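Following this message is one structure expressed as structure tokens.
Moving on, here comes subunit A:
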Amino acid sequence: MTYRPLALAAAFLLPALPAAAQGQLNLYCSATLEWCQPIARGFERESGIRVNLTQKSTGEMLAQIRSEARNPRGDVWWGGTGDPHVAAGEENLTQPHESARITELHDWAQAQWRQTQGRTVGVYASVLGFGFNTELIARRNLPAPRCWADLLNPAYRGEIQMANPNSSGTAYIIIATLVQMMGEEPAFDYLKQLHGSINAYPRSGTAPITAVARGETALSLSFVHNAAEEAAAGFPVGHAVPCEGTGYEIGSMSIIRGARNLPAAQQFYHWALSAPAQIIASQEAKKLQTMANRGVPLTDGAPNMATARIIDYDNARFGASAERRRLLGRWDREVGALPR
Partner candidate 1 sequence: MFFGTSFFFWLIAALGTLVLPWHMQQDGLTLAGLFALGRGEAEAASALSQAAQFGRFWFWPVIAGLLLALPGALPSGDRARRARFLVWGGGLGLAALMLQGLAVGIQGWNWPVLARMFGELEDRQFGIGLGGAMAFAGFLILLTDGLALRGYFKGDRFVSGAVGLLVASILVFTAWPVGTVLSEMFTPRADLTLGAAMAERLFDSKIWGLGCVTGRVNCGVFWNTLLLATCTATAATILGLCFALIVTRSGFRAKKLLRLLTVLPIITPPFVIGLGLILIFGRSGVFNQIAESVFGLELGRWIYGFNGVMLAQVFSFTPIAFLVLIGVVEGVSPAMEEASQTLRASQMRTFRAVTLPLMLPGLANAWLVVFVESLADFGNPIVLGGSFGVLSTEIFFAVVGAQQDFGRAAVLAAIMLVVALTAFVIQRSVVGKRSYVSMTGKGDVGLPTRLPPPVRRVAFAVAIPWAILTVVVYVMALAGAFVRVWGRDWTPTFSHFERAFALEWSPAGALIFSGGAWHSLFTTIQLAAIAAPITAGLGLLASWVLTRQRFAGRTALEFALMLTFAVPGTVIGVAYILTYNLPPLEITGTAVILVACFVFRNLPVGVRSGVAAMSQLDKSLDEAAVTLRASTFRTLRTVVLPLLKPAIVTALVYSFVRAMTTVSAVIFLVSAEYEMATVFIINRVINGDYGLAIAYCAVLIVLMMAAIGLINLLVGRRNLGRRAAALPTPAPVGGRA
Partner candidate 2 sequence: MSIPIKTTGAEVRLTGLGKRYGQVQAVKPLDLVIEGGTLVTLLGPSGCGKTTLLRMIAGLEQATEGRIFIGGRDVTLLSAGERNVSMVFQSYALFPHMSVLENVAYGLVSSGERKQAAHAKAEAVLETVGLKGFGGRLPSEMSGGQQQRVAVARALVLEPDVLLFDEPLSNLDTRLRRTMREEIRALQQRLGLTVVYVTHDQSEALAVSDKIVVMRNAGIAQAGAPEVLYASPDSVFVATFMGEANHVRGVIESVTGEHCVLALDSARLTLPGRGLPPGPVDAVIRPEAIRIAPPDTPNGLEATVTRATYMGSHTEYYFGTAVGELFAQGADRLRRRQPGEKVRLLLDEEGVVVVRP
């Protein structure tokens, strides 16, 4: 705990000193603002570097980074689903980096770093599962779902929501997970059967769980932490991690190619992987994701990646745009085009 007094001193000195003395960092953050702000402030305290924070959803951020490719404005891109980070790596929008803290991370985080040749590293993980409205299913005498197979129960007909995979990364991860768990043909058979129970494919990934929270639909396929957050906000939302096993997304971090403040970016990268930086998620931002650093204890109510049956998600294959396009095309033809 030796850094504390130093950080405090820095925090007091900060306004008095010209910003240029410590340099600055343009942080592109794709997590929620509740999380981005403490991260930015934490790094400012730690390093004395002024952080300019821009917060946008992952897809929007990728669009922005892509359009800024010839004249990059951001230095580090922190947070948000891994796939766009991987896509950015494929397009050479980000640059590889190695931190000494790589070894402190969980295997899934290290795996992503290796698979992307060091361009992207996992900082947290979100587990895929079900969310359900406890009041609504009680009123209709529906059982709470436990497994993927339960969802095919005719009683759930017209009660399930899943995002449209064409627009939502979450929904694409669902398809990729099922393909990895069941094999491609059975997975698509499953999705075709599920189609009859689905009442809508909204465009946004978080729309289904919002609908569950407000009693607009009984069940959704969502990230477990989203369901837990709705429950924490006071809504009657329960969640489950499927018994057959499930997939996850990796919240990632990349250094943007051509970063104007490269040393600061590398310093941030190193810091963001540390346990003190990652503990901010549960302590300040009340987040339920699993953090990448092994030294961070699990938040109460968060799904345990160790005990849940988590599949070995193949980021390299399913993150690639060609495979994505193929699977989405197939989904469009065989599932999306079916009558309901």
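As a working rule, a residue touches a chain if its C-beta (ideal position, glycine included) is under 8 Å from a C-beta of that chain, and two chains touch if they have at least 3 such contacts; residues count from 1.
Selection criteria: all candidates are chains of the complex that A comes from, given by their letters.
Quick caveat: nothing in here was measured; it's all calculated off a predicted structure.
K.L.:
Given the complex, what touches subunit A, 1 or 2?
P.N.:
That would be candidate 1, which touches subunit A.
K.L.:
Would you mind writing out the residues of subunit A in touch with candidate 1 in their complex?
P.N.:
Answer in residue numbers: 32-34, 52-57, 59-60, 62-64, 66-68, 70-71, 73, 83-84, 87, 136, 158, 164-169, 171-172, 199-204, 206, 210, 213-217, 229-230, 233-235, 321-322, 324-325, 328, 332, 337-340.
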